[in-house]
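Every protein chain except one is present and positioned as in the full complex.
Let's turn to subunit A:
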Amino acid sequence: MTFGEYIREHREALKSQDRRFSVRQVAQRIGVEPAYLSKIERGDVAPPSEAKIRALAEELDEDPDVLLAMAGKVSSDLQEIIRKRPQLFADLIRQLKSAPDHAILRIARDVRDGDW
């Protein structure tokens, strides 16, 4: 599913419950023209900027990192982290490419259990 299709599907699902999720109103709230949002949803134009994707994520209650990834972007804070130690993080990500979720989760800092 493309970025545009995903946005349309989720916006339409919300609209079926609440009319405030029409193209016009969502576009207005994230600060773009309705015609532009419509083109994004149809895939006629490339996905918008990181800031607009973040605004859309908040509006549609979606994870911004997921939407950014679907749009082929990496969030600026992650870019900054990678830029500081590019080789290390490139190696790490490649190593983890095929690791199962639980192995990746273990890399996040956990509360250490000791001897008691």
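Methods note: contacts are C-beta pairs under 8 Å (C-beta built on N, C-alpha and C of every residue); 3 or more make two chains touch, one makes a residue touch a chain; residues count from 1.
Here is the rule we use: contacts and distances are computed from a predicted model.
Which name from "Iron-sulfur cluster carrier protein", "ABC transporter permease", "cytochrome-c oxidase" or "Integral membrane protein" does UniProt give the chain that's left off?
Answer from the UniProt record of the missing subunit chain: "Integral membrane protein".
Just the residue numbers, please: which parts of subunit A touch the chain that's not shown?
Interface residues of subunit A facing the absent chain: 100-102, 105-106, 108-116.
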